[in-house]
Every structure is written in C-alpha cells, then in structure tokens.
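The full complex has more chains than appear here; those shown keep their coordinates.
By written order: A, B, C and D. Residues from 1 in each chain.
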C-alpha cells in the first residue's frame, strides 16, 4: 500500500521525517510511505482546492487546521490506542477538528510560541540593561530605542507583519476576539490599545517601518534578517526562529529569547504550530492509521523534537523533560527553555484562538488595516471600522 | 488542358474596373501574346486565367469546362510572375524542385528536368544560392525555370524576359519558342517587347484600359491595325500620325478613302527622296544599324524617320521624305481604320 | 542570411520531421480534395481551438458561474446562487474616485493603482523595448551576446526578480550605497510611496522588456532591407527613417507588443508582490494581488468575489484591446 | 581592450555618428542594469546563508579564514580576525571565544597568551570562496535527475505542441479570408485578458474531471493553447507577401504544403521567438504544475525547487543555487534559438 504524506519544511524537519519514515518502512514492508516535499504555498493555497475537490494526499502537514477540519479523517477506528492519543495530544485536538466533535484527526508536529529576541551585545555596547522578565512593551520599546539611538540603528524593534504575531500583545492588553456565541467580537479596547501603540511607534520611528509599511493587504513579512544583521536590537517573532538565528548569527553577537513583554493584562504570546493530519479522502485508512501511530509514538516524537529543535506538543514528552536538543549552542538551549517557560504565560484569550474558526479572518483584517494606518492611509478610527467591516463581510460570506 | 475561353470577364478592385468585358478564345497549343500600355490589365487578366484571382463576373472555360471556380492548383497551369515571387528561403535548386516534389515526381526524373532547365537558362553555378543572392536577371531566369520544369499544358508568362540582356533574351526567346513547339503547350505571354511579340506570337491580343482592342496574327496587326491605337502601339518607333493636309505632297496618286481624316506612316516607311514632305531635322539618334531622325514638318507636326545605317545629318538641316503609298494607313474621325480604296 | 553549415545540421535533425510532414501531406491532399480550402481552414484551426476551448473557454465559463455564486465550494452544484451580490459588493461606492468611500475599498485602490501602473509601465517599457530592439538590430558586434544581456531577466522567476531588486533597493542596498558614494541622501526606495511605485514600474520593466525586445527584433527582421536602402538614397535621417519606415512596417508586431504589454501590465503581480508586498501602504496594491488575496491567500477564500473582480478587470482589458484593434483596422483601411 | 574593440563598431566608419554614441551608451547601460543582477545572482548562489543575510551585501562570495590552534591541549579550528587597536599595527588573531563585547583572542603563533579585544576593533579575515554546499546538498538529496527529466519532458512536449497548433491556427487566421475570422481572433485576444491566477480554480476542476491530475499531460495541455502564440505568429505572418503563397499554389502545392514548406520557414524568426518564450515559460512554470502535481516523482524542477520555501523560513541559499542550476538549460536553448531571429528574408523573393 502506498501512503502519501504532503510535507513542507522550514528547516531540516523534512530530512528528519524522511529518516523516520525510512525506519518505519523497514519495519513495515507492506506500507510504502512516500514523503512529497512541497512548498508551504502548496499547503496553504493548493491543498485547499484539492480538498474541496475531494482529492489530496493521505496525510498532510498543515497549519490551517481548524478552517479545513471538515476534510480531516477521524482516526479513532484506525489507531491502535485512542487513549494514548487523547492523553498526549488531547489538549490540542480541538485545533484540528470541527467544533463539538471528538475526533482524533492528527497531532501537532510542533508547537510554536511567539516571543521576543534581544541582541544582548548591542544592549551591552549601548550600556543599556536588558529589561527584566515582567517588563512591559513600553519598557522594551524604550530600552531598545535607547540602544538604537546610541548605536545608530535604523529602528528600535520590529514585529513580524502578521496577525498572529499581533494577537499575543493584543491579548496582553486585554483583547478578546471571541464573542459569547463563538462569532467574532467587534474590535475591543485591548486591540485598540496595542494597535494604537504600534502605529505611534511606527510614526515615531521606533518600529521598523520596512516590515509593516512596505507591504499591503495581509502579506506576511518577517524582520529576521534585520535582526541577524544587528540592525534592530529587539525583535518580536517566535520560537521557530531559533534555529535560523543560530545558524545565521553564529558567533557575531549574543542574543537571548525574552518571552513576551507584558501589556496591561498579561504577558502573553500566541501559540501555534503545524499539525500532521490524515485526510478523509484516503483510500487506505488502516495504513494511514499505522503510519500516524508510528509518528505519534513517544520515542519518535522525542527524536523528531530533539533533532528539529522544535517545541514538543506531546504531553508526556514535555512532562518527562530531559530533551537533549541536537545543538551545541548554549544560546539555543537557553532560548528553547525560555520559550518553554513562556508557554506558561499564554493568556486564556490567546490560548483559545488556535482552535477558533474565525481567527484567520480576524488576523487578516488586523494586518491589512493596521498596515494602512501605519502608512497614514487610514486614521486609527477608520482602521478599526474597516477591521469590523472586513470581518463582518467574511462572516456574511460564510453564511451564504 | 489547352483550350481557354473567357466569357465577358470583368474584374474590379473596389471602385476601379480593371477588366471590362473580356471575350477571348485561345486554341490548344496556341501562343498568344498580350500587349498593351502599362497598367492596362494584362497581369490582371493573367491572374484570372491562372485562378489566383476570381473575376468579378464572367466565366472562364478550360477545355469547355467552366473553371471559374476551380482553384489555381487544380488548373494545372504554370506561371512566371512579373514580380518573380521566388521562394526566398529556398535555394535556386529547391525553387525549381518545389513544384516537382508536389507532383511526387521520382527523383531521377526531377534531376533530369532540372538540369535541362538549368542548362537552358544558364544558371548552373547559381543552384546553391538563394534568391537574395542573385542579380535581377538571374532571378527572372529562375522564375522562368520554375515554370518550365513542370512541363505544364499551359504557361502563363508575365514579362518573362524583361530583365535580360539582348543576347540572352534572343536565346531565351528561341528556347521558349522551341519549348512551345516541343510541348505543344498553350502559352499566354505578356511582353512589352515588340520583337518578342512579333516573333513569338501566333496571335497578339492588344489591350487598352481593360478592353481588347484587336486580336490578330502579328503581321495582320502590323499591316492592318483596326484603329489608331493599335497602329500606334505596334511598331517601334511609333507610327507617325499626320493630317491629310500634312501628307498632301505624297498623296499624289493615291485615292484617299472616304471618311478618312488622318493618315499613319511608320518611320521605317519614310525615306529620303527628291520630292515629298519637307522636314526640318530636330534630333538625330544613331543606333548603329539604323538612325532615327526626329523632325518637324512645315505645319509644325512632328515626324520620325528611321533610315538604315548611319546617316550624316544634323539638327536644323532639311530633308525631303517620300513614302510608298501602299504603306499609308488611313483612320476616320473615330480613329478607326479605313481601307484605302 | 542562414549559413550553409547550419542548414546541414538542421537538415539532419529535421529529416524525420520532414518525412513525417511529407507523409501527412498525402491524407491532407485527399482531405483538401474533398473539403476544399474551407475544409483546410477548419483543419488548421481545430487543434488549437479544441485545446483552447477545453482549457480556456470552459474554465472561463465556469468562472462566470463562480462570479454569481457564493461559498468556498469548488463544484458548481454545491455553490449557491447569489446573483449580482459579488458585483454589487465590488461596485458599491459613494464616489468611485474615492476608494475610501467604497465598500470594497481595496478593490478600488487596486483598480486605480493598476490603471496608473499600466499607463506608466506600458508607455515607458515600449519606448525602451523599441529602442533596444533597434539597437540590437543594428550593426553591432557580438549581437547574440547583447541579445542575451537584455533577454536574461526574462529567464528569472518572478520571485528571484523580486528578491534581487529588493536586495538592490533596500535601505542598505547597492543603490543607496552608490548614492552614499556621491554624498547624497539615502532614499527609502521601498517605503516611500513615489519611489516605491517607481521601483515597481522599473522592476517590472526590467523583468519583462526582454520579452518584447525579442518580438520586436523578429518584426524588424521582416522589414525588407531594400526599403532602408531606398530611404538612405532619399537622404533620410535615421530618426525619420524610424518614424516613417520602421514604425509603420513594424506595426503588426508592435501591436502584439502593445496588446501583450497592456495585458501583462494589468496582470502585474508576482515580482512586485515579492518586491514590495503591495506597499508601502497600499500604493503598490494591484488588481491581481487583490484577486489573489481574496481568492487564494486569505484562509477564508472567496472565489466568487475573486471571479467577479477578475471579470470586471477582463472587461476593462477587452475594451482597451478592442480600441487598439479598431485603431489598427482603421489604419489598415487607410 | 581586445574585447572592447571587438564589441564596438561604428556606423560611419571611422567617424562617430550620433547613433554610435547612443548605441554604446545604451548597451553599456544594459550591461550594468540588465546584466549586473545576473552576476549578483550567480555570486549569491555561492554564498552561505549567513552571508546572504548580511548587510551591506558583497558582490563576491567569501568564506572566513580559520586557523588550527591548540586550545587547552586540543587542536581547534578558530576564526581569524584582523585586529586594529589604537596605537598598534593591525595584526591577525584567532578568536577563542567572545563574551559580550569582549573577544578573547590569541595569536596563532603564540596560542598561550589570551588577548582581550573589543569586538568593534576586529574584522574577520575572509577570502573569496564558494559555498559549494548550496549546490551539492540539493543535488544530492533532491531527485535532480528525475525532476530534470520531468521538466524537459513538459517543456519539450508543450513547446512542440504549442508551435504546431499555434502556427496552424495563425496561418488560418492570417492567410485565409473566411467568415468568423475576426470573431475567432477577437475571442483569442479577449481570453488573453483573464489573469491565469483567477482561472486556476475552474481549470483545476476541468483538469480534474478529465483525470489529468498528477499527470504531466495535465501540466502540458492547458498551457499549449496560449492565445499569445497565435496572436504573435498571426501578426508576423501578415508581413509575409501573399504572392509567395500564390506562387506555391501555381506550383500545385497543397494548402498543407504551403503551410509547411512556405509559411513555416518564412515565419522562422517569430517561431524562434515563440519557441524561446514557450521554453522559458514552461520551464519556469510553477503555479500550475504545483497544483496539478502533488507526487514527487512527477515534480518538475521548479516545483521541486520550491520545496525550500517553508512557511516561516525560506532557504534562499538553496533556492538561489538551484535557480542558477535550472537556468542553464534555458540559457542554452536561448543561445541556440536566438540565431534564427536573423535576416528576415520574406521580401527578397519579390521584385
């Protein structure tokens, strides 16, 4: 039997996966697992069309888990031990199944958490102390601005152009996206508070304009390169950058992961990640179940996590600790543990978002309109109005 | 194929009526020459016959079958285009071979035909060249070659020798004549060259402004042109047209036919004499074997005389000319021929 | 002129093809005998029209159906009829010249941006392409090399194009480095509206001009040389020879260039998207990006809206092209 | 200098005509603006990821110099730096480790003495070097041969079909007068207008219902009916004198032969252009194959190449290297085909 896995890679995980599958096939000669390495774009843009048409691979690594959950296969009858799955992946299971269902559709290959990185060397050179663990956004921006000024840098900080990145801080300032009935709530004061700050910081030159202003719509832009080049002392991105920073910065400067700065209500980041799910349209669900069982097994998850430097999503792996990450960089190890630690700070409003169907609609509106406000095309009030309108259009369309 | 009959053929390009009611019958194996002033419709008529163009009205019969709507390829004619229309991307050899290949001719026969044509046209060294690398006359010869290799039953030749030198032209003319005799193919030949027309034609068709003026064997045309236009058009230099008054001195004993208002005398038929027309020489053109003398009569009418050899005369001198009355042509007020009584 | 050497290589390579074509001729003649020339016309047209109908017309038709139905479903039968709702949504405006007053403000921003882009890009690019083609067609050495130089960017994928130019135009890129050498103020090429628009126009010209240069080069070759010789004998200055001989005779091919350039400019997307992401703000947001985001990129896709937008865009193009073609016909008639 | 004299030739013999000046200026400009980025691209494809991210970028790829120095008894590879402290001559030291803004460095000649240096006083010693790994790794891991074959197949077949069908249609549309000709032409031009990205979803359903998903034919067929090609060829064919066709008809050529023996050779320049375009397009096609092909054994190079683009990270060093590698075949095709865009000859057969 042939099982097709559609897989995209940000780093080395494709190779690791391929190794793991080779081992599986050695033990299970009756199943031929083929790893189709594709671009992320395929998963984000082409896979949905294929799924709509009732096509698709047998297993796929997907980030847009919730919105497409109707296409995932309920693995409960096909896995050896559903209880194991419930136990170890149960807390994230809602992220990838329709509301109200208790299906087992897959598991998270990795967890991500948004958070900041600081260029410790720059801070040191500027003689500015790194703000402490519960420093606020204002503290961080002020400190970074001082560094930037003394070191002649282009900006104090940068935050990836992404609704997901924006949402952690929003929640920290008290935002709640989800109305009581589960539909999108109107833009509230929490969002307004942080977005207003961001716009001010942009106008004031603290926020790195090039990331947010130089793009339109919901385009994603990262500022990692600028951080790597020591152009910005503080960078708010996420745990997935660790490996990237480690290879590209090398020994050029010291950097630390800082977790998420605090807002008025919390010091929350946003969780996220990619899940491996089985697709409903498969012809051989049993084989798929066996593959999934193998990949979800504790030792495989552990090895995968260690070799890819990802944050694990397996309850027992997390709980038992002792992960021996495959790196000899102390910075990386420190950063990883900083993120693990910060994962405890995720506020409930943020934690609810990955499993919320309208999150993407909300993110899109946030990015598009905040970007316009930063570029001076819309006033803040207009921007908030447009966000509400955009979200409403999406909801209306869905109900068509 | 062979017999071609055109019935009230008309052709207009938009507003311009180029052919006006052409009726003509061409016998199998006949060599017909079309002559006429530039732009009179000779090429257009050829295109109708070839099938490349469809007449606006009228019919074309080939061997008594209505061929008006038969495509060019199916009429099985060969044509030499006035503009040559050689295939620019093919070598001379390929140009010649193209039509034969279309007929799926065996290679050996093809080679034979091509070498025969090449020899006749003296284009042996050019076989590997492309049209762009040929001189004007060489291109024209290739164009002829392309038509003759095909041994068609009828040829349409549009000024095929116009860019050749006199020597080559004479030999080509002879070759075409021999070809015609050998193949018995019908030939329709357009030319501006009087000698070609006279020597080649079984019959000459004189066209003017899209109308046929006269169809006749060459000598008839020369000796009995039906009207002033044909008389003037055939023969080089042109016939002299003079009023009856002008020629009074030489009319002496000839009876002027009734209705005649004008006489025509060919320059070659005038000769210096004791008495006759008195001419003042205005220009002398020595052509080697003959001399053309331009002059004016007392009345102011211009006159041309051709005399054999090299004549010693010059501008301003006087000459007295006479003419054999048998060579006088008479035309009436409508410019139609009037037979001498 | 094509050299002999090449002909022989070509002859060897093309021998089987030639044999095939000759073989085809036999049934073709037979068919021509039956169907006549009209039959041959359909023979020549049908293969293309079949494929064209299947893969262009049918999808186009489906697209039209999409534009009047809602939902994210793919199959027509699953989609609900919404009538003109998408069109209404797109066209609802208080003042069409002020995108902010429109329900779909981004659509209108994109539309006006596109119009501005098209006019600038097409006019500049065509001038550039014509000049380049003329120069490459002139008596220069190493012509193949120079052609390759100007054609090279066409070989690159839009992503790479965007990337290269981002590198050159970014805050600390080469351009600013050069400005720096001249003690000039650095320019934020990609974050200031005017510069960024200029950059988008420039980069898309860079990326595509080679394409048009090639078409024009082929067109220039089709102009008989002896006309230039006649013009030279007529004492024509080069510029005038260009306007009076080259341009009119190049016209059929220039028309291809204009139409294609127009269409491609309206469809501008990839490289500009990579370069500026549509920014700064929305100043480089063009219709295709809008359609792409609505129809694909946003997780809640709205294919119906995207189709409606694309149909509006296509109808604008059709009008523009018809105007073009009408112009030619008028020229032909003249 | 030789190259320059070779590349330069003036119109007016020995004198400078203004057109010569324009020509040289233009070509020079082209060389820098059009071709400069190519050089950067090739150079960049040999840079390590860290160097790619570097500001300000360098043209040439560099690698850092290292030395083997015994540290606490074991030999270690240490990076070399040039250190310039005030009042002292610059020297080359190896860095043992860096703590904050202070680097502990040693002189390779005297590895025992640790010298503390402010990090702003040192610059790495680098030499030009190629990160061949950018090429080696993908070529090793990546089923390059298979992808190459798929790409060649798709490109070759699509180009041939495109050339044949488009030229046939263009012939009909340019050299025959028939009813509906303008309608067909208009339809073709009008459909040029629909942006590909919009048609993709409907096209997907068509291809899917024809069972062409995950088949190379599914990639080939939808692309070959390009209206562009028909339009391009048709306009070019308009410039071929009709008299040549007439001559061929007199030569008893069938319509097919007129197409094949007369029209096609005379359209060679435009065909070459279309062939180049078709090859470039099909070779670089990305979006559509991405949709149709989801099995790796069917991937074309571009689709394969794209797997280096993740959600959060794009591995540019591999993408650039593979871009350069995959460009080579099309460049060769271009160089081969462009020569056919020479000397139009259609007019020379006529008087």
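Please note the rule applied: contacts are C-beta pairs under 8 Å (C-beta built on N, C-alpha and C of every residue); 3 or more make two chains touch, one makes a residue touch a chain.
The shown structure was predicted, so the numbers you read here are calculated from the model rather than taken from an experiment.
Each chain type appears once in the view; in the entire file the copy numbers are A x1, B x2, C x1, D x1.
Please note the rule applied: only the chains that are shown with their structure count from here on.
Taking the definition of touch as given, a chain qualifies here only if it contacts chain A and chain C alike; those chains are D.
For the pairs A-D and B-D, the count of C-beta pairs in contact is higher at A-D.
Chain A and chain D have CA centres that are 33 Å apart. If each chain is reduced to the centroid of its CA atoms, chain B and chain C end up 55 Å from each other.
Between the CA-based centres of chain B and chain D the separation comes to 63 Å, rounded to the whole angstrom.
Multi-chain contact residues, meaning those touching two or more other chains, occur in chain A at positions 44, 49, 53. With touch defined as above, residues shared between interfaces to two or more other chains in chain D number as follows: 55, 201, 204-205, 254, 257, 345-348.
Residues of chain C that touch chain D in their complex: 1-2, 6, 21, 24-25, 28-29, 32, 37-38, 40-41, 43-45, 47-49, 51-52, 54-63, 66, 74-75, 131-132, 135, 138-142, 144-157, 159-160, 163-165, 167-168, 172-174, 177, 206, 210-211, 214-215, 217-226, 238, 249, 252-253, 255-256, 259-260, 263, 266-267, 269, 288, 291-292, 295-296, 303, 306-307, 310, 313-314, 317-318, 321-322, 325. Interface residues of chain A facing chain C in the complex, by the touch rule stated above, are 44-45, 48-49, 52-53, 64, 67, 154, 161, 209-210, 213-219, 221, 360-361, 364, 368, 371-372, 374-378, 382, 386, 389, 393-394, 397-398, 400. Those residues of chain D lying in contact with chain B across their complex are 241, 243-244, 246-254, 257, 261-262, 265-266, 268, 345-351.
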